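As you look at this complex, bear in mind that one protein chain is not there, while each of the others sits in place.
Chain naming follows the written order as A and B, and within any one chain the residues start at number 1.
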Amino acid sequence: MLPATSKNRFLHPNTGSWHRYMAVPALVLFSLFFLYPLSRGVWTSFTAWDGFSTPKFIGLANYKAFFQDSRALRDIQNTVLFALGSAPLLNIAGLLLALLLNRTFKARATVRSLLYLPAVISPMIMGSIWYLLLQPRRGLLAILLQQIGYEATSNWMLSGSSAMLVIVLVNVWQYAGMTMIIYLAGLQAIPIEHFEAAELEGASRGNIFRFIVLPQLTPALKINVITNIIGSLAVFDAILALTDGGPGYDTESLSIYIMRMSYGNKTGYSTAVALILFFIILVPVLFSLKFFNAKEKT
Amino acid sequence: MMKKRDTLDYPLYPVVLLIALLALIPFFFLLILALKSPEGGLSSIRLIPDFNWSNFPSAWKAGSLGKAMINNTIMTGGGIVVLIFLSSMAGYTIARFPSVLNKTIFAILLACMMIPGIINTVPLYTLLIRLRGINTYWAMIFVMATNALPFAVFLYSAFIRSIPISLEESAIIDGCSWFGAFWKITMPLLGPVTSSVVILQGVGMWNNYAQAVFFLQDKAHRNIPLAVSLFFQQYGANWPLMAAAATLGLLPAALMFLFFQRFFISGITTGSIKG
Partner (left out) sequence: MKKKTYLGKLSVLITMLVVVLLPLGAQGAKATQTDISYFSGRVETVEWDTQQVENFEKLNPTIKVEYEFQKDASNVIKVKLASGQVPDVTTVVTQDFIDNGLFMDLSDQPFWDRILPSVKDLCTDLKTGKQYKVATNITMGGLFYNKQIFKELGLKDAQNWKEFVANLEAVKKAYPNKTPLFLGGKDSWTLGHLIEFWAHGVAKQQLGIPGSRQAFLDNAVRWDAPNGIMENFAKALLELRDKHLINSDAITATYDNQKEAFASGEAVMINQGMWVVGDIIKLNPKMETNIGFGPFPSVVAGLKPMVLSSEDSVYAVSATTKSPDAVLTFLDYLFQPEVQKSFSETRGIPSAFVDVDANWSPIKDDATRLVNSYVNINFSTEAPSGLSVDDTGRLIQKLLHGDYASPAQFAKEYQKIWDSAYATSN
């Protein structure tokens, strides 16, 4: 691959140096509307704040309490389980769809739009519709099956793991289109000459994919893998809409717990949990970054 | 030669059809719900809609969807413009000039992408009160652009890295500045990336509820998600009207995608690549 950064400084004597600061406007906006509130938010994690009256400083007590909180620990389990299912599936589905829809055919634009459509509608509403369809015993699917004589003996929502599976599938349905778009952008960015050259040399489909497409897809892969890890670990709407975190707390994710604590007069504690979630997300993301940055160097 | 490998094989057509149908099913039911008559409730939903078209004008009126659409357009449009402008520039310099400053900025943005947004809610609200930003378009635009910034910068920097710098270097030899080279050479090549950012983040802005609920309080500035939420009562919801409102609300976003997705088709096979 051709170099992305220039080592040839002597080439440009009169080009000024403020191009190095092109990221500063973004930084300014970000500092004002994100970093500054964040710093104040972090401070509340060290308090026993109820969300509206004066906060009381309690040091690390929130963090200590977290590790004794069985509901929170169960939520970590639920969240990780969800992410282990959702993130890989989203990537695989997105990539397959992108490969499929990169070819030309008549209704390509329409099909692409249809696949993207699920992501456009609010997850809360979509979740309600899915529940209409999938609700045990009373959902449309259940009624249809009953009419052809099949009566489901078990209730998929009653077990944490089967409920989680359904939530993962619905989530993949909703967001595979988004993942697909980034892969499409990546595929489109591959110069046609690469394909032509490979075919001239008689390369097979599989090899073309492995040695031409995949390496060029590295930026798209990097983005999708990391974004899906973050999105899946921070899952909120998808679960809330389908099972409300239930039954009980069996499908509750950490983000949902944070929201409930925040509005349950435990805002200080919820902030601490949010920061812990940040660290939980940080680990796999750092691994992925290291992995992909190493790949890019080859 | 290009055509042969570029068109879809016929055997795959049914697969595409199946996938398209799968994507459509819930929308089909969303429509059925939107066309439902008030009697009978949810359990009376069948495959054939009731064709109660009056739900649409009722929802439009009850939710003041006209104003909400205008508000959404202004805020999403403004947010996207600000976002593309700032994030493309930032992504460019981060990808091309890995100075300490740029590396730090990138690390900060990436780290913040992993932080649950709920931490910021109250302090951001207080800040906006002091800046008199509540019930304004500009505050919402900046807040939404801020939220989308890390992802957009991430996207731009990753894709710019894969564009050879020689393209800009040749422009600079011709007398351009780095900044000029960026806008004239690199940006046009980033059509797919920019489209992705617009589509992916634009949807988030269009459907923003988490910030809108605090920062857009009066009826005049209400956006579409807020308008749809009105159909949730304290106990239960008016499902047909809500579905009608949601359907109307997603049409512009869907149309926006249809418009932008053709930029994926435009390749970058311009002659300058041969450098």
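Following the convention adopted for this analysis, contacts are C-beta pairs under 8 Å (C-beta built on N, C-alpha and C of every residue); 3 or more make two chains touch, one makes a residue touch a chain.
These figures come from a predicted structure and were not determined experimentally.
Undergrad: List the displayed chains that the omitted chain touches in the full complex.
TA: The chain that is not shown is in contact with A, B.
Undergrad: Check the options A:P88, A:P191, A:P215 or A:G246 and report the residue that touches the missing chain.
TA: Hidden-chain contact among the options goes to A:G246.
Undergrad: Among B:N55, B:T146, B:S195 or B:S229, choose the residue that contacts the chain missing from this document, as touch is defined above.
TA: Residue touching the chain left out of view: B:S229.
Undergrad: Of B:A107, B:I129, B:I173 or B:L255, which one is in contact with the hidden chain?
TA: Result: among the candidates, B:I129 touches the missing chain.
Undergrad: Given the full complex, what residues of subunit A touch the hidden partner chain?
TA: Touch set of subunit A with respect to the missing chain: 48, 50-53, 131, 135-138, 155, 157-158, 243-249, 260, 263-267.
Undergrad: Spell out the interface residues on subunit B facing the chain that's missing from view.
TA: Spelled out for subunit B, the touching residues are 38-44, 121-122, 125-126, 129, 213-214, 217-218, 229-230, 232-236, 239.
Heads up, the rule we're going with is that only the chains that are shown with their structure count from here on.
Undergrad: Could you grab the centroid distance between subunit A and subunit B? Build each centroid from C-alpha atoms only and quote it in angstrom.
TA: Roughly 15 Å, centre to centre.
Undergrad: Please give the residue numbers of subunit A that touch subunit B in the complex, ascending.
TA: Touching subunit B from subunit A are residues 1-6, 8, 11-12, 15-16, 18-23, 25-27, 29-30, 32-42, 44-45, 51, 97, 100-101, 103-105, 108-122, 125-126, 128-130, 132-133, 138, 140, 173, 177-178, 181-182, 184-186, 188-189, 191-193, 195-196, 199, 216, 218-220, 222-223, 226-227, 230, 234, 255, 258-259, 262, 267, 270-271, 274-275, 277-278, 281-282, 285, 289, 296.
Undergrad: Which residues of subunit B touch subunit A in their complex?
TA: Those residues of subunit B that touch subunit A are 1-2, 5-9, 12-13, 15-16, 19-20, 22-27, 29-30, 33, 42-43, 45, 82, 86-87, 89-90, 92-99, 101-102, 105, 108-116, 118-124, 127, 142-143, 145-147, 149, 151, 153-155, 158-166, 169, 172-173, 176-179, 182, 192-193, 195-196, 199-200, 203, 206-207, 209, 225, 228, 239, 242-243, 246, 250, 253-254, 257-258, 261-262, 264-269, 273.
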